[in-house]
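All protein chains of the complex are present and in place, except for one that has been dropped.
Moving on, here comes chain A:
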Amino acid sequence: MTAPRPDIDPIRLHKALTRIWATGPGWQRLAAVNHSVVGVRFMVTAAVFFGIGGMLAMLIRAQLATPESAFLGPEIYNQIFTMHGTIMMFLFAIPMLEGLALYMLPKMLGARDLAFPRLSAYGYWCFLFGGMILIGALFAGVAPQSGWFMYTPLSSDVYSPGINADVWLLGVTFVEISALTMAVELTVSILKLRAPGMTLARMPIFAWYILVTALMMVLGFPPLILGSVLLEMERAFGLPFFDPERGGDPLLWQHLFWLFGHPEVYIIFLPAAGALSTMIPTFAQRPLIGYRAVVASIIVMAFVSFGIWVHHMFTTGIPHMALAFFSLGSAIVAVPTAVQMFAWLATLAHGRPRWDVPMLYIFGFIVIFVCGGLTGVMLAMVPFNWQAHDSYFVIAHFHYVLVGGFVFPILAALYYWMPHVTGRLSVHRLSVPAFWLIFAGFNLTFLTMHLTGLLGMPRRVYTYLGHEGWTALNLLSSVGSFVLAMGFALIAIDVLLQARFGPRFRRDPWRAGTLEWATPTPPAAYGFASLPRISERADRLSPGEIGRTLAAGEGYLGFARNGWQETLGVNITTGEPDQIVILPRPTYLPLVLALTTGLVVLSMLFKNYALAVFASIVVACLFVWGARSAGQPRDHGPLPIGLGLSVPPHPEAATSPAVLAMGVTLIADGAFFISLIFGVVYLWLVAPNWPPVEVIEAGLTLPLVVVTCLFAGPIAARAATVALRRQGAVMPWLGVQAVALLTALAAVVALISGALPDPQSHGYAAASFALLAYVCLHLGVAALFVLSNATRLRAGFIGPRRNHDLRLTTAWQDFTAISGVVAVGVVLILPRMMTG
């Protein structure tokens, strides 16, 4: 095959690529999968939720402005503060950073899109629908009311009857699905979809921040999802995971929640810090100082943040040695933060600082975030924590951390990158007063709260009596919060005016050093008309010049071929291209899939479990059906990509993005499984009312059948891969796998129904049930993999050189076998450990 000629006329190339990449008009917008479109949707939707969360905050401050106010009663107030926290965490902060990463990463890395555009779109719809369930509940007056932390037993069915807590558990889990898909998407895209020549060490610093953030999400969200699943199982079916009367423990929820909840703070902070590390060099007019030190500090921060969750639990009566350990860890996390802070200061010191609106917010960030960090160190000191915990001091602290560490950097990023999205520059008339209103209003609101807390005002009270000495301080906070709100309103107006009336510009208005400014602005659907070769660190480039040559098609892939949406996949470490990734076109599938997933959630919310099972089956079928024609129906061999290079399309490459994505997914799944094992062991060692009266009576036959079939699956999967390579018969091996999987499934179900005591009777039985149900789920999903393999094999999408499907199945089966043996082993051995 001859190489398509590079199209040297930029206009013609633009038109040809746009025909291939553009999202259609009208209703077809619902089929959009493009990262720019989905990224902006994420950010706009998150901003709307921020507005709703902010209005709830206004109601809170109105209620607390005066003592014994009759504005809101406790029923409403409890819903409002629960939803304020829930919205800001799950519907604003996380989706906002995901949207920013979705929009920015391909452009900064020199790729045309992310690795799994349909997954991004599915993630967006899940986020939107999950958010709508939560907001809908708020308007219906049945919003969650147990606090955003949902401590049991308060959130259990006994003390929170009604739908409110289920709305939280199911709605937030729905949104978490979105977060997990984004984590996989971002990790794989950063590792695999970069411009040729961009080694890991040449990546723009933002990509490092997002890579670490995404991996933290992969590990951090599973414990929360597990906690939510267990609590929902307790509420809906009476399995006593958290009920101390029946061998559960309420503190298990707190461990699982903060195992997620603490890393969550860094998951929110790191992308914002990544934006700062990108903007500060631009305004200092020199590259970032201490690139390696910053990368090292991000990684250290990620590790440490997983080891300090217990500092949210210093007053729960945990042994003193543990307190000392977690206190030390919480103090140590200040070190990587300080390294980054001083790298930024050094960059400014050695540059020629230029002042503009984003720099105002960077100034605000430094003052406010440093203050929040210092109170964080104070709270890490156990004796001080005993006084300040759950008081307004803590509210002040984490608003300084989160508003300082996330909202201010995001506002800086808004003014920095809005021109990229709209193609128009900002006008300063409103942005400067808006900043000062926000800065002053914020400090007036929250600086006072430090003192209110030390004067003894606890969190989550809907009123106070007036003799405590809190009255004046609360009024000041309320006044400040309304000043703050005016500032945000001004920003909203400013953004609309900028999008409508801002002056247009050519390219690279900030004289930045990163690739995103080399795209046309507003960005074209295809991003880059051709892809650059990167030969230095990608934060010291000249995007203006690069942009011109790329638009003329002088880089890689500077042509339209076969109507394919092409971008390049590179070797993870060397950055040399090793495949053409052919991306899927716009499709309604993500929307339909998310709607069906939403139906599962809603039917569980309204306790229609038959419908839930039916809708789950539809979801599973949609996944298999959606994959029916992914990839290529035949082998192409290496295809030219321009500049004298040829690489194969991704189905024929050694490591396709899908293989990598399976690896990342299994890491997340492993985190889920380890959290579950942690929960079981925790209950066994710590929970009251153990050991249980009844234990499992399994005999030997069933467990042996399960273990044999668990191992038969992966062996048959490997045999299928070998048969494919030798062009032998693959179908029979798929059949063997199916038989092994279904036999194992039947045997595990027999164990649950025949040998296990009633799961409602005791925490032990409930935990064993959860482990075995986990195995069942994995066997079922493995069967779907085999089904998909069979349909795709028949349709010709699997071939001797296109064997990724079978490798994915093998990897899943391996994981199922290992986790299955461990799970069954724990279930069988636990009773002996208790008695012996």
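Just so it is clear, contacts are C-beta pairs under 8 Å (C-beta built on N, C-alpha and C of every residue); 3 or more make two chains touch, one makes a residue touch a chain; residues count from 1.
Keep this in mind: contacts and distances are computed from a predicted model.
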Remark   = Should one name the undisplayed chain from "NADH-quinone oxidoreductase subunit D", "Sulfate transport system permease protein CysW", "histidine kinase" or "QoxB, Quinol oxidase subunit II" using UniProt, the answer is "QoxB, Quinol oxidase subunit II"
Message = Touch as defined at the start, partner being the missing chain; which of A:353, A:691 or A:735 qualifies?
response = A:353
Among A:140, A:201 or A:338, the residue in touch with the chain that has been omitted = A:338
Ask   = Just one of A:62, A:200, A:293 or A:645 touches the chain that is missing; which is it?
value = A:293
Inquiry  = Just to verify: which one of A:51, A:244, A:307 or A:735 makes contact with the chain not shown?
reply    = A:244
Listed residues A:480, A:569 or A:714, member touching the removed chain = A:480
Task = Quickly run down the residues of chain A that touch the omitted chain.
result = 74-75, 78, 146-147, 151, 153-154, 159-160, 244-245, 249-251, 289-290, 293, 297, 315-317, 320, 323-324, 327-328, 331-332, 334-336, 338-343, 345-353, 355, 363, 366-367, 370-371, 374-375, 377-378, 381-391, 436-437, 439-441, 443-444, 447-448, 451, 454-464, 467-470, 472-473, 476, 480, 483, 687-689
